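This is the structure, below, for whatever I ask next.
Removed from the display is one protein chain of the complex; every other protein chain stays in position.
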Amino acid sequence: MAGDQANKVQAVGVDTLAAPGGHYSHACVGAGLVFISGQLPITPNGVRLVDASFEVQTLQVLANVEAALLASGSNIQQLLQLRVYVDDIANWPLFNTLYAAWAGAARPARAVVPTGPLHFGLKLEVEAIALALPAP
Amino acid sequence: MAGDQANKVQAVGVDTLAAPGGHYSHACVGAGLVFISGQLPITPNGVRLVDASFEVQTLQVLANVEAALLASGSNIQQLLQLRVYVDDIANWPLFNTLYAAWAGAARPARAVVPTGPLHFGLKLEVEAIALALPAP
Partner (left out) sequence: MAGDQANKVQAVGVDTLAAPGGHYSHACVGAGLVFISGQLPITPNGVRLVDASFEVQTLQVLANVEAALLASGSNIQQLLQLRVYVDDIANWPLFNTLYAAWAGAARPARAVVPTGPLHFGLKLEVEAIALALPAP
C-alpha cells in the first residue's frame, strides 16, 4: 500500500462476482493485508449451486476467491491463510485435491473447519487473508 | 501505533465489559491491527442473556464489540473483518439487518459460520479484526 493509504480501510467490490447478499464487501484491504469475505458456491450470475456436487461447488468457491483476490490487488501466490468451512468433514480429501490443483506452488496456512448446515444448504464456504501487493 | 510499539503485543482490557471469563484479553493489538476476542451476549455486569431473543443477544454482542474496539484505539469504521458464529443459520437474515444498522457505512469483510451449540447455550458469538488508528 502506498504510504498515505497505510492507515485506511478500503472496501473492495468485485465486478465479476454476484453482489454481496448482505451488509459486507467482497473484500477489505488494510495494514498491507487483504481480507476476503466468506465465499459460497454462487455463480457470478447469482445462481446458488445447491444441487451441484461437492467438486462443482468447490471449483466455484475457489474461482470466487481468486476473483476477489485479483480485484483487491493480490493473487493466489500472496495468500497467507485460508479457512474452509465444510458441512461434512468427509469431504476433506476431495477438497484438498481440488485445492492443490488451484493453489499450485502456493501453500498458505490453512484450516478446514466442520460446521453445522451452511447458508442455503450449500456444502462449503472459504475465507482468506492475503498480502496486498505493493503499490506500483 | 507509534514506531517503538510496532513490534509489541498489547493486551487490552475493557473497563466497560464484563471481565474475561477465561485466560484471554478482550482485545490484543499488534502490527497495526486490533484483534477482538469472541464476544458473547453478556452484559457489562456479567449477565448471560441466555433466555433473551436473538435480537437482544445480537445487540448486546455488537455493543460489546464496539466497546472493545474503542478501548483498543479503533472503531467500527476501522473494521477489516468480522466473523459471526451462530448456532442456527436461520438467524442469518435477522443478524444481517441488525448488523447493517450497527455498521452503517462500514462494510468490512464478513463470514457467518454455523456452529454447534455455543458456550452457555447462547445464540451467537462475534470476533473481529480492525485497523489500529495511528498514534496521535
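So that you can tell them apart, the chains are marked A and B in the order they are listed, and the count of residues begins at 1 in each.
One rule holds for everything that comes next: contacts are C-beta pairs under 8 Å (C-beta built on N, C-alpha and C of every residue); 3 or more make two chains touch, one makes a residue touch a chain.
Fair warning: this is a prediction, and the values are worked out from it, not measured in the lab.
The omitted chain makes contact with just one of the residues B:V9, B:V50, B:L70 or B:A90: B:V9.
In the full complex, chain A makes contact with the omitted chain through residues 31-33, 77-83, 87-89, 92, 96, 99-100, 103, 106-116, 129, 131-134. Take chain B: the residues that touch the chain left off the picture are 6-9, 11, 20, 22-31, 33, 35-38, 85, 113, 115-119, 125, 127, 129.
Here is the rule we go by: only the chains that are shown with their structure count from here on.
Centre-to-centre, using mean CA coordinates, chain A is 22 Å away from chain B.
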